[in-house]
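All protein chains of the complex are present and in place, except for one that has been dropped.
Read from first to last, the chains carry the letters A and B; within each, the first residue is number 1.
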Amino acid sequence: MLSASYFAQQLINGIVLGSMYSLLALGMTVVYGILRLINFAHGAFVMLGAFFIYFLTSLWNVPFPLALVALAIFGGVMGVFYDTVGFRKLRGRGELPLLITSLGIYIFLENLAKMIFSPQSYAFSAPDYFYDRISLGNVSIANIDVFTIASSIIIVVAFSLFLRKTKVGIAMRATAEDLEAARMMGINIDKVILTAFIIGTAIAALTGFMWGAKYSSIQYNIGFMIGVKAFVAVVIGGLGSVAGSMLGGYILGIAEILTVGLLPPGYAPYRDGIVFTLLVIILLTRPSGLLGQKEEVRI
Amino acid sequence: MKKDMTKGILTIVLFFIILWIAQQNLNKYVMFIIDLIGVYMLIVLSLNLTNGYTGLFNLGHAGFMAVGAYTSVLLTFPAAARKFAALPYLPPWLGGPNYQWPFLPALLMGGILAALLAIPVGLPALRLRGHYFAVMTLGFMIIMETIAINARGLTRGALGINAIPTYTNVFWTYGWILIFLYIDIMLMRSSYGRAMLAIREDEIAAQAMSINLTKYKMVPFVLSAFFQGIAGGLFAHLTTNISPYDFSFDLTFATIIMLIIGGSGTMTGAILGTSILTALSFALKPVEEGLRLYGLIELIYSALLIIVMIKWPLGISGGNEWTLDYIARKLRLKRKDTYTT
Partner (left out) sequence: MLKLDKVDVYYGAIQALRGVSIKVDEGKVVSLIGANGAGKTTTLKTVIGLLKPKKGKVIYKGENIAHLSSHKRVKMGISIVPEGRRIFSRLTVLENLMIGAYTREDKGIKDDLNFVMDLFPILRERENQLAGTLSGGEQQMLAIARALMGRPELLLMDEPSLGLAPNIVIEVYKTIKEINKRGVTILLVEQNVNMAQRVSSYMYVLENGIVNISGTPQNVVSLDEIKKAYLGG
């Protein structure tokens, strides 16, 4: 029997998942806006971030807030490597080579993790206070869920402000609209792109913590589906749109959890299929997404 | 022209004689590897029709393989063993509960179903540009995998199907490759093939020359799905057990990497890439297991992919078909170089 409180609980789970998709979609959409790169490797940084903070807190007992800061920095450094090793050398080579390279980098990172951490899954736990629950009438919500929802809102708002108010943010929007004109204005686009990657991977690494804390287990191969689904969220919301990535993330997260929650048990494996059916429908009926602008073809 | 033909036929006959001698003398494991290389080669060659010639970056080929594999297995599975294996009996219109299909028609049926499925998939997907097509076909592959996991009555779900009769041998695999190569060469010599290449070079210009894009993309897409279906059947009857995870990310990416490293857009590139990388993976397998470095092979594959993408985007073949003439010319050029220095 579907009670109202069961439904509300599932809705919260959907919003939490949606928050994580939003955060990842944000990083993807920014990079996509500038480079037209569908960043398959984005999910790898979620996985690496999760392992990074796992080792910091569980093994080396680094105090949690400090570990979170270290995690963001670690994510940023990965972004630097990712851009300089992979994409700087591929400027101007078109969309597919970029996509293929990101796929290659994803496979590389996943298997590196498999070799280092072994194929087994690790029990992940955040500090105890994250699992205390706040009760709201019939439903209750864990602190980790509040943390995830609040962080995603704060990060998305902060990022929007960054895009509106700062010099680099404005340059980022200009570069996304017209890369060549941006170069003519003296914008160092390599720096802009690097900044976009750093922000995106740092957010992805932080999401790794939220993911591990929510689902209590991490494994070398969690990244791919997360990354691909975040891209689906980007497409739903509209490529290049920050608000769209948030909207797309929530829609996808809620849709996914509700299909699992409402379908009879045993149909859970269909959820990935449902996500992609959603993608197919959006691509066919509204390729610029819910809030996106029509994109120019960039050669 | 006539001389070419005799030469070609002689080469083929010689090749099959060598295969026969190999089969008589080499051990089972080595023959299995040679067979598997053949199956992969058929996948990669057919992938080259879309990803190489036409510039359609298809990531859905594992889905078509799954169709071919499950179809062929369901049709050929021994009637007596079905109950024990929890597989359905054939309905009357397919021969009834006591019937099991011979290999060839079952294989063909798998290919045909895969090709038929490619039409409704292609109609919408082929209208999408560049990397959207890639993502959409990836979605197709994932949807197919979900179905294979959930349609337990047909596929036994995640458990997979075991004890599939072994039918595949080198004559089957390399025979199909031969058929494929013949069709591929004929296609690329036709005006159709030239239009496909034109689409790859410049989609907008091709449209301006009023090439009906979807039509010219559909033929290679459906044709490659057919051969992927065949390859799926060959794969099932070679490894003798299949599960949905056999037709998933690992296979998708491994074959994509083979094509790109060998050189997209050339048959010889596809052949080289498949042979080298598959052989490499079997050579590395003892190392991986001995050192317990699981993932080592994929790590090397992907590192090679990244390096190739950055340094040699045309792959090993360099965008040229390595025909005997081409190799001879290259060698001659090299020799000239050494004279002048």
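One rule holds for everything that comes next: contacts are C-beta pairs under 8 Å (C-beta built on N, C-alpha and C of every residue); 3 or more make two chains touch, one makes a residue touch a chain.
On a predicted model such as this, the values are computed, not experimentally measured, just so you know.
Among A:116, A:136, A:185 or A:281, which one is in touch with the chain left out?
The single option touching the absent chain is A:185.
Taking the entire complex into account, which one of A:171, A:226, A:247 or A:275 touches the absent chain?
With A:171, A:226, A:247 or A:275 as choices, the missing chain is touched by A:171.
Go through chain A and note every residue touching the omitted chain.
Within chain A, the residues touching the omitted chain are 167, 170-171, 173-174, 177-178, 180-188, 293.
The criterion applied here is as follows: only the chains that are shown with their structure count from here on.
In their shared complex, at which residues does chain B touch chain A?
For chain B paired with chain A, touching residues are 55, 57, 124, 128-132, 134-136, 138-140, 142-143, 145-147, 149-150, 249, 253, 256-257, 260, 293-296, 298-299, 301-303, 305-306, 309-310, 313.
Which bits of chain A are touching chain B when the two form their complex?
Touching chain B: residues 36, 38, 85-86, 89-90, 93-97, 99-101, 103-108, 110-115, 118-119, 220, 224, 228, 231, 235, 267, 269-270, 272-273, 276-277, 279-280, 283-284, 287, 297 of chain A.
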